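One structure is given below, encoded as C-alpha cells.
The excerpt is restricted to a subset of chains, each kept in its original location.
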C-alpha cells in the first residue's frame, strides 16, 4: 500500500478530484498549505514595508492506495493538476505499512477503499 | 519620488490659494451676526429661506448612514468572492469613496445639479466648481425647489449616492477586472453616465427629454442608481466574458458571515438612503422609513420560502439576497406607497430576482459574479414599474396615484424614464468599457487571475494562513 502526497495549485483541486474519481480513487483528504517553490511569490507590501513573501498558497492532497492503484492515481493527479507553468507542484509517494478502517476495524488492503 | 512630493506640495498651495481666491465670503457669518442678512447668496437673486434645524439633524445622520452603506456593500460583496480576491473588492469600494468624492467636489456635483447645459443633458460644470457657491448655512435651489437644509449638506448627501452607484457595479466583474481599468472606468462612468442621469431626473429644471416635467416618480433613485448600475453591470459582464473556470470551478463564498454583516449594514444604511431622500424629517421620511423596512423584510422572508419549497432548505445567502432585492425595489417607491404596497413590491422583487438569479442566469450562461444585474437591475426595474402601480393617491401625475388607483398614465411615464436610462447606460457603459480596454486592458493576465487579484493587484493577502 502506498501513501501519496501531492502539492498542487489551489484552482486545480476540482480537476484533480474529478480525475481521481474517474480513476476510481474516491477517498482523499485535502488541506490548504503555504508552499515555497520555484514559482516566485509576489512581495507583499504593508505600509511601505516589503515582506519577503516567498510563501504561496497551495493545496496538499493525500491519498492512500493499494499498489495496483498507484500509477492510475499518479496519472490522474498529473492530468488534473498540470498547466505546464512553474508552480504546478509535486507528487510524493511513501510506503504504507498498515491501514485500518475505524468503523469496522478491518485492516490492510480491504480497508483502503 | 521626491520630485512628486514637491509637485504635490506646490500644487496644494496653488489649489488652496485659488480656492481662497474664488471663494465667496463664508456663508456662515461669524458668531454674533444674524445668519444670512448681510451675505448675498451667490447664484440666485432670491433670498434663500433659512434652513430647518430638525431637517438638518436628520440629513446629517442620513448622509452618514448612506456613506456607511459602501463599507457595507464591500463586505456584502467581499464575503461572496474567493479568499484570493476579497481585498480587491474592498479596495474597489474604498476607491469609490475616495475618487468619486474628489471628482464630485471638483465638478461632479456641478455636472449633476448645476444649471441646465447642453439642452438640459447635463449641469454646468463651472457653476459649483470646488463647491464654491454652495452654502454651509444657506439653503439651495434644486430643480426649482429650495432645500430645507444647507446646500453643502445636500451636496454631501448626494455625494454618498454618487459613491455607491459605481460601487454597486463592481460586483458584476468582481474577481476579473484589473484595478487600473476599474479606476479609469468608474471615473469616466461617473462623469458620462451617472451625472447626466442624475441631472435628468433630479437636477434639471425640466430635464433632458422632460423627465422631470413628465412626473416620473423616483423617490430615492431606483432608476438613477439601481437600474443604471444594474444595466452597466450586465454590459460589463458581456463585454468582459467569464471568469476562468466558471461555472464549475468557482469555489463557494469564502466568508458568508461577512456577507451577512454587509447585508445588515446595508439595511441599516438604507434608512438613510430612502428616508433621507425626503430631504428632511417630515412625513415623507416617515413614509419612506416604514415602507423600506417592510419591503426588505418581506422580500427576505419570501426568498426563504421560495428556497424552502424549491430546495427543501432556506439559505442565509438567500435571505440576505432577498432583503437587498426588496430594498432596491422599494427605493423609487418609498415616498409614495403604503404598507400594503410595500408588501407587494417586496414580494415581487423577490420573485423576479429569484427567477433571474437561480433560473435564467444559468440558462443564459453569462457570468455576473455577484448577480448585480439579477438583484439590482431586475429589482430596480420592477421597483420603478411598481411605483407606477402602487403609488397612493396624493402622489404621481396630478396626485392621482398609480395604476391601482386608476392612473394608467403613470405607468407609461415610468417606462419612459426607464427606457432613457437603460439605453443611455447600456450604450455609454459599452463605449467606456471598450475605451478603457484600449487604454489599459480590462482583464488581468491569466496567471494574475489565477493567483488572485489581492496579491497581483495590491501586493497583499487578506488573511495569514501560517503565522
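In this document, chain identifiers A and B correspond to the written order of the chains, with residue numbering beginning at 1 in each.
Keep in mind that, in the parts below, contacts are C-beta pairs under 8 Å (C-beta built on N, C-alpha and C of every residue); 3 or more make two chains touch, one makes a residue touch a chain.
The model shown is predicted, which means the values in this text are computed figures rather than measured ones.
Asker: Only one copy of each distinct protein chain appears here; what is the full stoichiometry of the complex in this structure file, written with the labels shown?
Answerer: Across the whole complex, the chain formula reads A x3, B x3.
Here is the rule we go by: only the chains that are shown with their structure count from here on.
Asker: Measuring from the mean C-alpha position of subunit A to the mean C-alpha position of subunit B, what distance in angstrom results?
Answerer: Chain centroid spacing, subunit A to subunit B, equals 45 Å.
Asker: Of all residues in subunit B, which touch subunit A in the complex?
Answerer: Going through subunit B, the ones touching subunit A are 84, 244-245, 248-249, 447, 450-451, 455-456, 459-461, 465-466.
Asker: Along subunit A, where are the residues that touch subunit B in the complex?
Answerer: Against subunit B, subunit A makes touches at 9-11, 14-15, 32-34, 41-46, 55-57, 85.
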